[in-house]
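For this depiction, one protein chain was excluded, whereas all remaining protein chains were kept in their positions.
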Amino acid sequence: MKKDLVSGALDNRKESIYAEDIVKIKTQNLSLYYGEKEALKSITMDIYANKITALIGPSGCGKSTLLRCFNRMNDLVPSCSIKGLIEADGNNIYDPKIDVVAVRKKIGMVFQQPNPFPKSIYENIAYAPLMHDMVKKGKECDELVEKSLRGAGLWEEVKDQLQKPGTALSGGQQQRLCIARTIAVEPDIILMDEPTSALDPLSTKVIENLMLELKKHYTIIIVTHNMQQAARVSDKTAFMYLGELIEYNDTEEFFVNPKEKLTEAYITGKMG
Amino acid sequence: MKNDYFYIPQIEKRNAKAKRFHILVSSAIITTMAFLFFFLFTIIKEGIPAFKQSYIQVDIEITQELVENPYAINATLDKDIAKFISRSWTRSLPSQIEKNPDWIGKTVSLSALTNADVDQYLKGNNHKLSQDQQQKLDKMYEDGIIEFKFNKIFFTTGDSKIPENAGFFSAMVGSVLTMLVTMLIAVPIGLMTAIYLEEFAPDNKFTQFIEININNLAAIPSILFGLLGLAIFINFFGVPRSTPFVGGLTLALMSLPIIIVSAKAALKTVPESIRQAGIGLGLTKWQITRDHVFPLALPGMLTGSIIALAQALGETAPLIIVGMIAFVPDASTSIFNAATVMPAQIYTWSGMPEGMYIEKTSAAIMLLLGVLLSLNAIAIYLRKKFQPKW
Partner (left out) sequence: MTAQSIFLLFLGGLVPLMFIAYIIGKNKALKMIQCGHKTHSQATQYGWFSALYTGLPVILVMVAGVLASLFGVDAIPKPMLIVVALVVGVVALLVIQKSITKDTKARDNIESLIKGVLLFATFISVLTTFGILFSIVFEAFHFFQRESFWHFITGTQWDPDTAFLEGASRDASMAAAAKFGAVPIFAGTFYITFIAMLVAVPLGVLGAIFMSEYASSKIRNTIKPLLEILAGIPTVVYGFFAAITVAPILVNLFAKFGLSASYESALGAGIVMGIMIVPIIASLSDDVISSVPQKTKNGALALGMTKAETIKFVTLPSAMPGIIASVLLGVSRALGETMIVVMAASLRPNLTWNPLEDMTTVTVKIVEALTGDQEFNSSLTLSAFALGLILFVVTLVINIISVQTIRSFHKKYKISTL
């Protein structure tokens, strides 16, 4: 076993693999086109429940595109078309009978840049659950807001200023607010698109710990350009290159014993 | 099939609401567009008939007496037909005879302008003709004694109290003269101001004050420029009222801020690297501006100037205040003679009670809109064609 570059990070991981692996998302021969250009090439991979799966690769490799397929954010791009199958818990998410709104409620997303709504902290969290008719206005809603903020580790910091605009928080707090509002709609899966790339190291640490906490209840997929982060938090790691899935394995195995030359070149820094 | 995994209560209701919102915003645009088309349709429908004019075929025995008293033809003609002929045509008879001296002593078949009532009746509009006259006209129209010709009068004469003799020509000339004054004053001063502010002015409080001033000036109601023109140019400097000179000056002040703002925007698009390259070659500020920045910004500056001038061309309110609604039958030949402009002519005609003025107003509007649209099209073409690509 060659434990060199990322071994320290791997050792620091708190939780290891769960006893049973349940497939949460099943992706089969997924290809995505922007007009004529093929951005994802026949991707087949299973994502496991209550695990953190990291997607890594050089920029432009399609990792964010793949992530956006899982909650159909690519629908917003007019020239985008998709072939292949994605199932969440056995339900085809591209089934025309299924409403895209329902897909996104079930599969939440946190973005690269914190993007709180131009509203109060309270409204940032309460709006979506109210819209989805999950809670009634008043006490029920207050409880949900508190629960979500606690879940995102933000409650203690903001409990006295719930009416302050969400945009007034610091960057790290804003990102946790975004996580809080995502878990407030009780999703099954959370997608994270480079959630810490706009944050300072301390905030990053807080968010990473939060992710390890969250995976007890949710399935998490994270896109990151930071290999150390993938090694620190993820259970499974997938390496993508030019729209193809090159290698997908348990994180430890992936970093310590890569099977593909390309993967090896990437994680040892010979290719960026 | 109800899907339990992807289930949200009331999703149909929310989607229906979203759909209603989509319909709502679409209908706002559709309403606006419908208005535009209704508007253009009405103007064109009203205006098209003005481009033709009915003429009546009459045989007239030309005598020397007619040169002195052209109205004598009324006695020689059929009583009804004499009533159908326009007074303005009869009045112009002597000058026609002078041009064709060999007519005298002969009976000539002439195409006479009909009066407004006849023309309007044949076009199906309001008129004041009796039942008898109407029948007679119908018959003459069938026989080809009365026929429609292209309305040359509209493009060759000025305003007239006789509706069928009223034309748009002197207003067009007035507009051209006024625009010349506006252009010669506003464009150079505007471009020079923009160049100063953008290239030479130090970035201090005073410059900012000037820029804020100019921005605010661009949004001041146009009628206030009329008050300025009246109080300062006419009352203080004694510039003659109703002339293209004072009108052009007033419009120039109105166009200035628009030209400055757009020219500044054009100068801003020239990349800083070009100026730095000039400095690196040891050129002076003016040399850089003249030889490198100005040529690159010129298309944008021209576009802005054309749009500002088009706006000035359609402006009426300040010109009314400086008296450019004078009754002007003959085209002005100098910027110091009384004149009227196209929009002002539209304004005066629109207040006339006779039906024929309505179609002439609409036709005038068609011409004005045509000119404005072509100016804007030229501006857009210039912008597209010469748009620098960095």
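Some points to look at:
Every chain is named by a letter (A and B) in the order it is written, and numbering of its residues begins at 1.
Criterion: a residue touches a chain if its C-beta (ideal position, glycine included) is under 8 Å from a C-beta of that chain, and two chains touch if they have at least 3 such contacts.
Everything quoted here is computed from the prediction, not taken from an experiment.
Screening B:82, B:162, B:338 or B:369 against the full complex identifies B:369 as the residue touching the chain left out.
Here the missing chain is touched by one residue of B:223, B:296 or B:378, and it is B:223. Within the whole complex, the absent chain has one touching residue among A:27, A:50, A:174 or A:204, and that is A:174. Considering the complete assembly, chain A touches the hidden chain via residues 71, 73, 76, 78, 101-106, 108-109, 111-119, 127-128, 131-132, 171, 174, 178, 181-182, 185, 198.
Counting over the whole complex, chain B has residues 8, 14-15, 17-18, 21-22, 24-29, 31-33, 35-36, 39, 42-43, 46, 188-190, 192-193, 195-197, 200-201, 210, 213-217, 219-228, 230-232, 235, 237-238, 253, 256-257, 260, 284-286, 310-311, 314-317, 320-321, 325, 336, 343-344, 346-347, 350-351, 358, 361-362, 365, 368-369, 372-373, 376 touching the chain that is not drawn.
Note that in this section only the chains that are shown with their structure count from here on.
Distance between chain centres (mean CA atoms), chain A to chain B: 61 Å.
Considering their complex, residues 1, 3, 5-11, 14-15 of chain B touch chain A. Chain A meets chain B in the complex at residues 88-91, 93, 95, 97-99, 101-103, 105-106, 131-133, 188.
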